[in-house]
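Read the structure below first, then the notes.
Note that one protein chain is taken out, while the other chains of the complex remain in position.
Order of writing sets the chain letters: A, B, C, D and E. Residues in each chain are counted from 1.
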Amino acid sequence: MRIKIVNPNTTASFTELCLSAGRAVAAAGTQLLGGQPSSGTPSVECHVDEAVATLGVVEQVRAGEADQVDGYVIACFGDTGIAAAREVAVGPVVGMTEAALYTAALIAPVFSIVTLPMRTRVFAERVLWQAGLERRCAGIRTIDIDVLDCEDEAADVFEPFIAEARRAIAEDHAEAIILGCAGLQPLVARLEAALGVPVIEGVAAAVKLVETLLALQLSTSKLGAWGFPPVKPMTGSAAALALGKSTR
Amino acid sequence: MRIKIVNPNTTASFTELCLSAGRAVAAAGTQLLGGQPSSGTPSVECHVDEAVATLGVVEQVRAGEADQVDGYVIACFGDTGIAAAREVAVGPVVGMTEAALYTAALIAPVFSIVTLPMRTRVFAERVLWQAGLERRCAGIRTIDIDVLDCEDEAADVFEPFIAEARRAIAEDHAEAIILGCAGLQPLVARLEAALGVPVIEGVAAAVKLVETLLALQLSTSKLGAWGFPPVKPMTGSAAALALGKSTR
Amino acid sequence: MRIKIVNPNTTASFTELCLSAGRAVAAAGTQLLGGQPSSGTPSVECHVDEAVATLGVVEQVRAGEADQVDGYVIACFGDTGIAAAREVAVGPVVGMTEAALYTAALIAPVFSIVTLPMRTRVFAERVLWQAGLERRCAGIRTIDIDVLDCEDEAADVFEPFIAEARRAIAEDHAEAIILGCAGLQPLVARLEAALGVPVIEGVAAAVKLVETLLALQLSTSKLGAWGFPPVKPMTGSAAALALGKSTR
Amino acid sequence: MRIKIVNPNTTASFTELCLSAGRAVAAAGTQLLGGQPSSGTPSVECHVDEAVATLGVVEQVRAGEADQVDGYVIACFGDTGIAAAREVAVGPVVGMTEAALYTAALIAPVFSIVTLPMRTRVFAERVLWQAGLERRCAGIRTIDIDVLDCEDEAADVFEPFIAEARRAIAEDHAEAIILGCAGLQPLVARLEAALGVPVIEGVAAAVKLVETLLALQLSTSKLGAWGFPPVKPMTGSAAALALGKSTR
Amino acid sequence: MRIKIVNPNTTASFTELCLSAGRAVAAAGTQLLGGQPSSGTPSVECHVDEAVATLGVVEQVRAGEADQVDGYVIACFGDTGIAAAREVAVGPVVGMTEAALYTAALIAPVFSIVTLPMRTRVFAERVLWQAGLERRCAGIRTIDIDVLDCEDEAADVFEPFIAEARRAIAEDHAEAIILGCAGLQPLVARLEAALGVPVIEGVAAAVKLVETLLALQLSTSKLGAWGFPPVKPMTGSAAALALGKSTR
Partner (left out) sequence: MRIKIVNPNTTASFTELCLSAGRAVAAAGTQLLGGQPSSGTPSVECHVDEAVATLGVVEQVRAGEADQVDGYVIACFGDTGIAAAREVAVGPVVGMTEAALYTAALIAPVFSIVTLPMRTRVFAERVLWQAGLERRCAGIRTIDIDVLDCEDEAADVFEPFIAEARRAIAEDHAEAIILGCAGLQPLVARLEAALGVPVIEGVAAAVKLVETLLALQLSTSKLGAWGFPPVKPMTGSAAALALGKSTR
């Protein structure tokens, strides 16, 4: 089966990072593809970034449908554009944030999220509400570092990250930690060793959940809120998305 | 003061309808402007429509900033793109949905929303969560009619609308009714007469709330989640938005 | 239009303070009246005070109806007696607390309340529940000073107030601050300058919201919980209120 | 020990009805007293009634303190004035509504409230929130009959009451029924026989809960929100209440 | 009337401790019995302990039914096996945890729980959810001491307990403290004296609540979730429980 990891930002190296995380856990029969918007924003850190990136996600899912993709992963903390992606795709779509939340809920009674930068706290809150896990989350802690600074300087992120994670465990009673940024994947093993509790990275989790849904022959219910978008005469760059029922 | 009503869809006649609703209630010193995206979707009925329309909202707010607009109304049920608009604007931004909710909460202990089409129920739920008024809302009832059918055939909407509103009052104990679509404005007076309870239309309410914030010299807190978007090298159509700190 | 600011306590200087806050923001066509109970309690700091003050609020609204008042503001943190006032009045009634909450919600994703004295925390919690904004409120912080000490010694309140407000921003992630006492109005400008986030004072906000409701031709739904009180043979001082359907 | 049943309305026959309900269950060593306000409202059916009745409750608790009363029951659905009563009394105070709720919660996973008249639904909702039992309550159903009509014509209340209770069981999955009015006490046995589920009457339950608190040597925490009211120079009829720390 | 205190663990000295707490408050006509499982676990500190102890609770309630017991108290923080006990018994069953919660709610607007050992925090959370009092609980604080260490070395528990209770009052605004372990009963008087707020011990409270239900002639609703267990062919040690409708 073909699963596409859609990176909502335009930074190709992030897409590679996510593919690498996915390949480490994908089943033998899974073919992993990756893609990022042809244009847009290099990182998703505010609501305007989300607005721009969401159209890119729709573009990439449309392209995936043409490529006979069976299911999708949205690889950005906040699950940018996931409802639109679900409308457009025939197959299932799983966000890295909701995947991390549900995975964490299966292995810990309460968990915390450590994310960055500080203003994205509201993205985590939104997904917690959508996923329904507010009560299971002991808290959202943030680090004052920009997303793009994570990639090549992961070492500089490690110390502030582990400091917040330790506070989450000691003060908030968290029993597992969710990594709140796709760019932090390389830190998982070191964090887990240092913290002594499970550390959950959402992209890998989402790849496995898409495999799960495909094995169960389940996909997005098309009855209501996530049905195919009604065909209507869009104009401008939106017209190029050729929206409406998938051609698959 | 200058208040701009931003219609997220491209249908200019809807913008006129909203301006007309606003003019009926605006203060003497208020100058009302209107605008709709230069390209996009003719109506907002699904998440893909919202994705497309949000960029149009950002475009129109950017244009408004250049026009020295003091505050904005988002004139679409669901408050399409309001967080992005708040990031971009210097002045306050109020959505027609949240305006209707807060207005209703001041005059009735519980109220219901009657909206259309059916798949937009999730938009109402999202704003209820964001606005915090889930408990005050007795229910969301939907009519199986498309948004664009509302405009010129309001008569055909009246009967199904009032039937649902009457059920909301009798079965759900609603004591006021919120009109869940900007296109239904012409029905307010007839509905109120027929139902005997207040009927709240959000665009007019939002215009008054923007006036309220301006009189109080209050605007969006720029400390965190709604701060100006960080300047970054966007590409493609997003680049044209020239995002970042307002030039005002 | 005539808007009456009802001060639930008997301290006339508080009424003047509230009128002054209202006049600074009222529209050109608004005539502001003020009133406090003819007898009762000089400040509202406990539930017995609220019980006493509520009858005074009803008395003042009854008087307002005789004076052809179009709408009312309840000028005490906790919105003392607001449901009874809504039953008695023909026109809309807005409390300073709910006005502050809804105003704050339009300009900040989360806000905090700083109020006094400590035992009134439960009043703030009650209005948060009634208004539905528990989730949007990052916390209620209290100062250990009595209400009547606020008036002439505002300087002594400033330092403890700003200390709590800074904690609300740093520790609770508040992005705006609500002033939890009508007596603190003179501090708004200094607080806002010192804190760098919006500071919301509820009396002024409530005056504008009453104007908003009047412009929208909306008033309290009389269908159910806030309908006119049934006429019944009251005795004692209650009889003097001449309750029942308004004579307006 | 001396327990006083405070009837918030001025109808002495209701006080007798409540005393009778209390006597049927009181322990051997319990001396039951009753009292209703010297002036006020003959029934409590709206917020203005509650405002008037609350002062009467304070008056009666003040009188009880002079009479060396050990604990109090507030005998009106809605627990009129209970927070003020708790401030004034040295001993414990239990409301008939909260007593019914907690008792129901000990014997049924979910229960329903059947109350009257229709506009008092908000009183039940307020106590549910204060008591914390919203989730355990399957619903509030109301009968369109006035309180004062219950007393001598209980037969006419029986049929509409049992019809709503049966709907609560069949449609809302209630497994016990709470009687939402002190005036309905004479119906308990017939209702229980007809419905086949427990029917809970709050006045009797509250008498037993006051006995429980007295046996446990527990009374209202005076640390914060329910501490003795601060002494201040009240005027008018409030002055006669001679508020402040109990003389006991 | 006969009330049986069921201690879910096998430590007979704990049963005596609970009986002693019960006797101090029981009414003159109450005959108190005690019992602990014939085999099982000496303390209940984890979910496996709860699983083992629940069967012991069922065994002891079955024995109580044969002994014509009128009502039961479950004497373990967490109310081990209470739903199963309610199914089996004809008379009412009250847990020490829910008893403490409802008692606390009658005397303090907010309270805190101090319990031990740390991993039992989830038991307190579960009962808070079942009882509906999450919002009234200011927090659960835990002490890092094992249950069996409480019995003979209460002195060593006192200092850490009072330290947490003081933090609950100062930082969480608790106005009463719930003792989160049956083994802590001997500390109540000293704690109350030292803290200056009510300290609630659940076993005594539960004995009084069973008396309350018996006086009100109320018992578990048998309509649904707590009805008698269906008779079915159990095997192994379960068969010895001879489950099904009580023989009383």
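The working rule: a residue touches a chain if its C-beta (ideal position, glycine included) is under 8 Å from a C-beta of that chain, and two chains touch if they have at least 3 such contacts.
No experiment lies behind these values; they were computed from the predicted model shown.
J.: Counting the whole assembly, list the visible chains that the omitted chain makes contact with.
T.: Within the full complex, the chain left out of view touches A, E.
J.: Would you indicate which residue among E:Lys4, E:Arg121 or E:Arg141 is in contact with the undisplayed chain?
T.: Residue touching the chain left out of view: E:Arg121.
J.: Among A:Asp49, A:Asp70 or A:Glu98, choose the residue that contacts the chain missing from this document, as touch is defined above.
T.: A:Glu98
J.: One chain isn't shown here. Among A:Met118, A:Leu133, A:Leu148 or A:Ile162, which residue touches it?
T.: A:Leu133
J.: For subunit E, which residues lie in contact with the unshown chain of the complex?
T.: Residues touching the hidden chain, for subunit E, are 10, 37-43, 45-52, 54-55, 58, 81, 83-84, 86-88, 118-119, 121-122, 129, 146, 224-227, 229-230, 232-239, 241, 243.
J.: Using the touch rule from the top, list residues of subunit A that touch the missing partner.
T.: On the subunit A side, contact with the omitted chain comes from 25, 27-29, 92, 94, 98, 102-103, 105-109, 131-136, 169, 173, 175-176, 196-198, 200, 204-205, 208-209, 211-213, 215-216, 218-221, 223-226.
Definition applied: only the chains that are shown with their structure count from here on.
J.: Shared touching chains for subunit B and subunit C?
T.: The shared contacts of subunit B and subunit C amount to nothing, since no chain touches both.
J.: Averaging each chain's C-alpha atoms to get its centre, pick out the one most distant from subunit D.
T.: A
J.: Taking each chain's centre as its mean C-alpha position, how far apart are subunit A and subunit B in Å?
T.: Their C-alpha centroids are separated by 29 Å.
J.: Give, as an integer number of Å, the spacing between the C-alpha centres of subunit E and subunit C.
T.: Their C-alpha centroids are separated by 44 Å.
J.: If you average the CA atoms of subunit B and of subunit E, how many Å lie between those two points?
T.: Their C-alpha centroids are separated by 52 Å.
J.: Give the residues of subunit B touching no fewer than two other chains, as numbers and ranges.
T.: 109, 173, 224-226
J.: Which of line, ring, star, complete or other matches the graph of chains that touch?
T.: Shape = line; chains linked end to end, path left open.
J.: Each pair of chains that touch: what are they?
T.: Result for touching pairs of chains: A-B, B-C, C-D, D-E.
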